[in-house]
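After this line comes subunit A, so read on.
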Amino acid sequence: MSSVGRTRQNYSGVALAAPVTVPYVRYSPKPAHWWIGRALAMLASSAKLKPADIDGMCVSSFTLFPDTAVGLTQHLGLSPRWLDHIPMGGASGVVALRRATRAVQAGDAEIVACVAGDANQVSSFRGMLTSFSRFSQDGAYPYGSGGPNGAFALITRAYMQAYGATREDFGQICVAQRRNAMMTPHALMKKPLSLAEYMDARPIADPVHLFDCVMPCAGAEAFLVMREDRAVELGLPFARVLAAIERHNAYPDDPIQIRGGWGVDRAELWDQAGVAPADVDLLQTYDDYPVISMMQIEDLGFCEKGEAAAFVRGHSLTYDGDFPHNVSGGQLSVGQAGAAGGYLGLVEAIRQLTGETLGARVANAKVAAVSGFGMINYDRGLCSAAALLSEGRRIG
Partner candidate 1 sequence: MTTLQMLSTALLSGKVRVVDLTHTLDPDFPVLVLPPEFGQCQPFRVEEVSRYDERGPAWYWRRFSCNEHTGTHFDAPIHWITGKDLPNASVDTIAADAFVRPACVLDFSAEAARDEDFVLTSAHVQAWEEKYGQIEPGHWVLLRTDWSKRSGAAYLNMRDDGAHSPGPDATAIRYLLEERGIVGFGVETIGTDAGQGGHFDPPYPAHHFLHGANRYGLQCLSNLDQLPARGAVLVCPPLKIKHGSGSPLRVLALVEQSDA
Partner candidate 2 sequence: MLQRCGACQTIAYPPRDLCGCCWADSLSWVEIDAGGVFLAETTLHTSTNVYFRERMPWRIGVIKLDAGPTIIAHAHADAKEGARVCMLARTDKSGQGVFIALPERETPNMADDKALRELTCDPKHRRVLVTDVRHPTGQALARGLVRAGAGKVFLGVAEQWKPFVGRDELYALPNTEVAPLDLSDADSIADLTSSIGGKVDILINTAQHMRPGSAMTRRDAITARDEMEFNYFGPLRLLQSFGPAMRSRGADGANSAVAWVNVLSVFALANWPAYGLSAASQAAALSLSQCARGDFAGSGVKVVNIFHGPIDDEWHQPLPPPKVAPEALGAGIVGALQQGLEQSFIGDVAKDIETRWREDPALLERELTLARLMD
């Protein structure tokens, strides 16, 4: 499945700037339109732009229904010449970055606002689960309606059987992220978490326990994509894109998911970026469940397949450790604001590379790896994506 023939064009000359987060709340009566609109307002304010300056927009949201990105233009008074709507859940951030970067390189848009946001009204999570996909309606929801917890419990179980990972290993990831989250202003979970507390938590869907699960919430994340010269002109700090990949429905013949699509394209990712895993200063994985973070660590090449458990045992995953991972606390501690969960790691990576950090800061962060994973259509996540970013222009 690896690419043949022409090599992929590089992503040079493009700046990722103005990382913003609309602070998360557990429940809110406000609809997705409000969260996305607030994110756009924060982008405009942080980049000192008027709405008319934004001529491209890329939106991800689960709760816009019955609207799409199209309806939002009228809601928000935008008249973009380039518009995209990316329904890829946890892969949305990296995929939006890829789309927007190409649009800017091609001149289809000057300034693209990439935004993801979701509402969380008291009943909206359940509503989303019951109508998530046709396959899940037929093949997953009727079986106990455990939602993602059920599907990831089965995946976690299979992974543990295949590679001998233990709950304690998953706990390393969760405990480290909680420590990172202590400094993140908008993190919803800031009570310190010990490994013992992690282990003692109530079961949700064996072997998944309470602290393996993200907390659904409302919130939004966004960033701007533009030419580097434009960012300089606007005086904005920015990060660069070294390489990026995506893959959907990889390894369809695996009877149960124990790897993601990153493995298919990772050689090209590192080649194009011209860096190696050892050069990465921070890794932002998509952490809806810790098992998925382990798969990303392996499948992106930070260790051999099946050795992520040993890897997390052998490294310190906190922002100040030897392998900074999900340095704002990740979704596991900050919360999962729907599709914004697919942006969280990317937006934080931009912050770390531009110096616009809100909380924890990785010292001398020059290269960041960000990956995304999304859409349990039936029994497995179908979308995987990754990007390698580097420092462009730092703050101050």
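Just so it is clear, a contact is a pair of C-beta atoms (placed from the backbone, for glycine too) under 8 Å apart; a residue touches a chain by one contact, two chains touch by 3 or more; residues count from 1.
The candidates came about this way: all candidates are chains of the complex that A comes from, given by their letters.
Predicted model only: the values in this text are computed from it and were never measured.
Visitor: Any copy counts here: identify which of 1 or 2 touches subunit A within this complex.
Guide: Candidate touching the shown chain: 2.
Visitor: Name, in rising order, each residue of subunit A that touches candidate 2 in their complex.
Guide: Against candidate 2, the touching part of subunit A is residues 125-126, 129-130, 134-135, 138-147, 149-151, 153-155, 157-158, 161, 202-208, 255-256, 378-379.
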